[in-house]
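Up next, chain A:
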Amino acid sequence: MKLSKNGILSGIIFLVLGLLTAIGPHTIFAVCAPMEKGFMKCHWTAQAQSGIGGGIALLGIVLLFLSSEKIRIGIQIAILTIFVQGLLITNWLIGVCGGEHMKCHSLTKPALNVIAVAGIAFGIVNLIWLLRRKEQV
Partner candidate 1 sequence: MKEHRLSPFQLAIRNLRRGITRTTGLVILATLLSAVVFGGSILTFCLQNGLKNMKERLGADIMVVPVENQSELEAILLKGEPSCFYFKKSLEEKVKNLKGVEKCTSQFFLTSLDAECCDARVQLIGFDPDTDFSVQPWIQKTYKERLSDGAVIIGSDIHLEQGKKLKLFDMEYDVAAKLDKTGTGLDQAVYATTDTIKKMYEAAYAKGQRFLEEADPDFYVSSILIRVEEGFDVKELVKSIRKELGGVQVVESQSMITGTAENMKQVALFLYLFSGLFLMTAIIALGLAFVLSANERKREFAILRTLGATRKKLAGIILWEAGLISLIGGIIGIVIAAMIVFPFHVYLGDKLGMPYVLPPLAQILGTGVVTLLVAVMIGPLAAVTAAIKISHAETYLIMREGN
Partner candidate 2 sequence: MLEIENLGKRYGRDENERWALKNVQLTVEAGEFISIIGRSGSGKSTLLNLIAGLLKPTIGEIYFQGNAILNLNDKDASQLRNTKIGYVMQGYGALDHLTVLENLCLPFWLFPRKGEPRKRAEQLLKQVGLLEYADTYPTKLSGGELKRVAIARALMNEPALLLADEPTGDLDESNTKNILALFRDIADQGTSVLMVTHEMDALSYGDKVYRMEAGQLIK
(Lines give C-alpha, C1' and ligand atoms only; values in the text may rest on other atoms or scores of the structure.)
Protein backbone atom coordinates (compact mmCIF):
# COMPACT_ATOMS: atom_id res chain seq x y z
CA MET A 1 0.00 0.00 0.00
CA LYS A 2 1.51 3.30 -1.09
CA LEU A 3 1.09 5.99 1.54
CA SER A 4 0.90 9.63 0.59
CA LYS A 5 2.57 12.43 2.53
CA ASN A 6 -0.62 14.43 2.62
CA GLY A 7 -2.60 11.41 3.80
CA ILE A 8 -0.17 10.78 6.64
CA LEU A 9 -0.10 14.44 7.72
CA SER A 10 -3.87 14.97 7.62
CA GLY A 11 -4.49 11.55 9.13
CA ILE A 12 -2.30 12.26 12.13
CA ILE A 13 -3.72 15.73 12.64
CA PHE A 14 -7.32 14.54 12.59
CA LEU A 15 -6.47 11.55 14.78
CA VAL A 16 -5.00 13.86 17.42
CA LEU A 17 -7.84 16.39 17.21
CA GLY A 18 -10.39 13.59 17.34
CA LEU A 19 -8.82 12.05 20.42
CA LEU A 20 -8.65 15.44 22.15
CA THR A 21 -12.33 16.00 21.41
CA ALA A 22 -13.33 12.56 22.67
CA ILE A 23 -11.18 12.35 25.78
CA GLY A 24 -10.52 15.98 26.72
CA PRO A 25 -13.95 16.78 28.23
CA HIS A 26 -13.46 13.82 30.60
CA THR A 27 -9.84 14.51 31.49
CA ILE A 28 -7.61 17.51 30.77
CA PHE A 29 -10.47 19.98 30.33
CA ALA A 30 -13.12 18.04 32.20
CA VAL A 31 -16.70 19.20 32.63
CA CYS A 32 -18.36 19.79 36.03
CA ALA A 33 -18.80 16.91 38.41
CA PRO A 34 -22.40 15.76 38.92
CA MET A 35 -24.37 17.65 41.56
CA GLU A 36 -26.95 16.36 44.05
CA LYS A 37 -29.74 16.60 41.53
CA GLY A 38 -27.70 14.58 39.00
CA PHE A 39 -25.77 15.30 35.81
CA MET A 40 -25.82 18.77 34.31
CA LYS A 41 -25.91 19.76 30.63
CA CYS A 42 -22.17 19.73 30.32
CA HIS A 43 -22.00 16.03 31.17
CA TRP A 44 -24.18 15.20 28.16
CA THR A 45 -22.14 17.44 25.92
CA ALA A 46 -19.03 15.54 27.03
CA GLN A 47 -20.73 12.26 26.25
CA ALA A 48 -21.77 13.43 22.80
CA GLN A 49 -18.27 14.73 22.09
CA SER A 50 -16.88 11.27 22.88
CA GLY A 51 -18.84 10.04 19.90
CA ILE A 52 -17.95 13.02 17.72
CA GLY A 53 -14.26 12.81 18.56
CA GLY A 54 -14.17 9.06 18.20
CA GLY A 55 -15.65 9.31 14.73
CA ILE A 56 -13.12 11.94 13.66
CA ALA A 57 -10.21 9.92 15.07
CA LEU A 58 -11.37 6.84 13.21
CA LEU A 59 -11.66 8.68 9.91
CA GLY A 60 -8.21 10.12 10.60
CA ILE A 61 -6.81 6.60 10.84
CA VAL A 62 -8.51 5.69 7.57
CA LEU A 63 -6.93 8.73 5.88
CA LEU A 64 -3.48 7.53 6.95
CA PHE A 65 -3.76 4.48 4.75
CA LEU A 66 -5.53 5.87 1.70
CA SER A 67 -3.65 6.76 -1.44
CA SER A 68 -6.68 7.67 -3.55
CA GLU A 69 -7.08 11.44 -3.54
CA LYS A 70 -10.74 11.23 -4.53
CA ILE A 71 -11.64 9.15 -1.50
CA ARG A 72 -9.55 11.37 0.75
CA ILE A 73 -11.47 14.39 -0.47
CA GLY A 74 -14.72 12.63 0.41
CA ILE A 75 -13.51 11.69 3.86
CA GLN A 76 -12.26 15.23 4.50
CA ILE A 77 -15.71 16.59 3.74
CA ALA A 78 -17.21 14.06 6.16
CA ILE A 79 -14.74 15.09 8.87
CA LEU A 80 -15.60 18.76 8.34
CA THR A 81 -19.32 18.14 8.79
CA ILE A 82 -18.67 16.12 11.96
CA PHE A 83 -16.62 18.99 13.39
CA VAL A 84 -19.50 21.36 12.65
CA GLN A 85 -21.86 19.00 14.45
CA GLY A 86 -19.51 19.07 17.41
CA LEU A 87 -19.62 22.88 17.43
CA LEU A 88 -23.42 22.82 17.33
CA ILE A 89 -23.56 20.39 20.24
CA THR A 90 -21.22 22.45 22.40
CA ASN A 91 -22.86 25.78 21.71
CA TRP A 92 -26.47 25.14 20.85
CA LEU A 93 -27.91 21.64 20.70
CA ILE A 94 -26.91 20.73 24.24
CA GLY A 95 -24.49 23.35 25.55
CA VAL A 96 -22.85 23.76 28.94
CA CYS A 97 -23.74 25.29 32.29
CA GLY A 98 -24.65 28.95 32.37
CA GLY A 99 -22.21 30.18 35.03
CA GLU A 100 -19.33 31.89 33.27
CA HIS A 101 -16.86 30.82 35.90
CA MET A 102 -17.91 27.21 35.96
CA LYS A 103 -15.21 24.95 34.57
CA CYS A 104 -17.30 23.62 31.73
CA HIS A 105 -18.03 27.17 30.58
CA SER A 106 -14.59 28.71 31.07
CA LEU A 107 -12.45 25.75 30.04
CA THR A 108 -14.28 22.85 28.38
CA LYS A 109 -16.42 24.90 26.00
CA PRO A 110 -13.62 27.11 24.65
CA ALA A 111 -11.31 24.10 24.37
CA LEU A 112 -13.84 22.16 22.30
CA ASN A 113 -14.56 25.23 20.16
CA VAL A 114 -10.89 25.92 19.52
CA ILE A 115 -10.22 22.30 18.56
CA ALA A 116 -13.22 22.26 16.23
CA VAL A 117 -12.30 25.57 14.59
CA ALA A 118 -8.69 24.44 14.15
CA GLY A 119 -9.90 21.19 12.62
CA ILE A 120 -12.28 22.96 10.27
CA ALA A 121 -9.64 25.51 9.22
CA PHE A 122 -7.05 22.83 8.53
CA GLY A 123 -9.66 20.68 6.78
CA ILE A 124 -10.70 23.49 4.44
CA VAL A 125 -7.11 24.40 3.56
CA ASN A 126 -6.24 20.76 2.94
CA LEU A 127 -9.39 20.22 0.89
CA ILE A 128 -8.59 23.20 -1.33
CA TRP A 129 -5.05 21.90 -1.77
CA LEU A 130 -6.30 18.42 -2.71
CA LEU A 131 -8.87 19.81 -5.16
CA ARG A 132 -6.26 22.03 -6.85
CA ARG A 133 -3.91 19.10 -7.17
CA LYS A 134 -6.66 17.06 -8.75
CA GLU A 135 -7.22 19.85 -11.31
CA GLN A 136 -3.56 20.04 -12.19
CA VAL A 137 -3.15 16.28 -12.69
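Keep in mind how these were chosen: all candidates are chains of the complex that A comes from, given by their letters.
Miscellaneous remarks
To be clear about the criterion, a contact is a pair of C-beta atoms (placed from the backbone, for glycine too) under 8 Å apart; a residue touches a chain by one contact, two chains touch by 3 or more; residues count from 1.
All values reported here derive from a predicted model rather than from experimental measurement.
Any copy counted, the candidate of 1 or 2 that touches chain A in this complex is 1. Interface of chain A with candidate 1 (complex): residues 32, 35-37, 40, 97-102, 105-107, 110-111, 113-114, 117-118.
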